[in-house]
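Pasting a structure below so you can have a look.
Every protein chain but one is kept in place in this view of the complex.
Our next item is subunit A:
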Amino acid sequence: MASSIVRTCMNIRANVVGVRGAALILNYVPRRNHNRYEMKYRREMYIRRLEVGPEKERRRSEWINWNYDCEIFAFGKRLSEDLSESVLRQAFVQSSYIEREKQKRKELGIDTDVMSFQLQDNGELAEKGSELLSSYIKVYLRNMYPYMFEEGVSSIHDYLVSEQMLSYIAKHIGCEDLVLSEDFPVKSSTLSQTFKAVVGAVLKDKGQERAECFVRDFVLPQLISKDINELWELINPMGLLSAVLALIGKGPPEPRLLWKSATNTIMSLYWVGIYSDKQLIGKSPGETVTIAEEMAAREALKKLMKTDDSRSPLILGRMADNLKLDYKRVNVSAEEVTRKHFSNEDRHNNTATS
């Protein structure tokens, strides 16, 4: 009996030893006291922190674990671009940093003519990068949405190259810590310029095709899950719709009330459909008849531009490797279409009255 108890105890012990980290369990001694001062100490520290305020924000480079050479190397590798180091370094130098450095040297009494200053700022790279960014985004969008109006394309382009968007991208590929500039925390304008300069660096080092691929991989995916029709602020959709319908040889748009509900309440609802040649080309709900009509016109335009919600997704990533783009393509301008249509109409009216 006794021997069996001993055996079971030994088994249990063997099991405990078998578990990983068992040494910790065996050496564990439960504490039989508790620190009565600890609560008071922590409360005091908390109060002091409130008095002093939050820690000052510092540049990442002020910490001990910082090596700018390594960071620059890793940046190039992270983007899987094999860029030369000198061009990459130049992309991060802001002009404000150079000015500050020069001033520092002057204060120290170093003659800048004797000790020449090797740094170049990223202004030139950013200019070239910005040019490529703009032109490629427009070309891509025109080819992806061939029926969209030029105004729509340029408003999507403006959204993509806005300071906010570019600084967001720059931050998330790791530019923020690497930027050499005077302002801290780094301004979004500085970040967006840095991103443009990185595009410029790829263009300078690897050529146009690789730079376009870079733009396609980092900037254009930001359109995913974004309503591209919302980006274009269209003031008179019905006017444009009638002009477009006349252009493609269809009858003028006729708005018709389809359904209505709760009309005398604040929750009123109207559905308006737009017909052309007795065909329903768009319908939409709204709080009033006017709103519903305008929204229905927008819906019809969306269908005509082939940018409705059921459109196929953008061609990006590996699928876009063999993409053939027509660089000279220019889409139809909405302004031109409406101007042409309404001047013709005026002429007809004048002849009719005379």
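For this structure, a couple of remarks:
Criterion: a contact is a pair of C-beta atoms (placed from the backbone, for glycine too) under 8 Å apart; a residue touches a chain by one contact, two chains touch by 3 or more; residues count from 1.
Here is the rule we use: contacts and distances are computed from a predicted model.
For the chain that is left out, the UniProt protein name among "Large ribosomal subunit protein mL43", "Ubiquitin-related modifier 1", "Exosome component 5" or "Trafficking protein particle complex subunit 2-like protein" is "Large ribosomal subunit protein mL43".
Checked against the full complex, the one of A:29, A:50 or A:64 touching the unshown chain is A:64. Taking the complete complex into account, A:220 is the one of A:126, A:220 or A:334 that touches the chain left out.
Of the listed residues A:169, A:274 or A:295, the one in contact with the hidden chain in the full complex is A:169.
In the complete complex, the residue from A:42, A:78, A:104 or A:347 that touches the missing chain is A:78. In the full complex, subunit A touches the hidden chain at residues 21, 24, 64-65, 67, 70-71, 73-74, 77-80, 168-169, 171-174, 177, 216-218, 220-222, 224, 256-261, 271, 273, 316-317.
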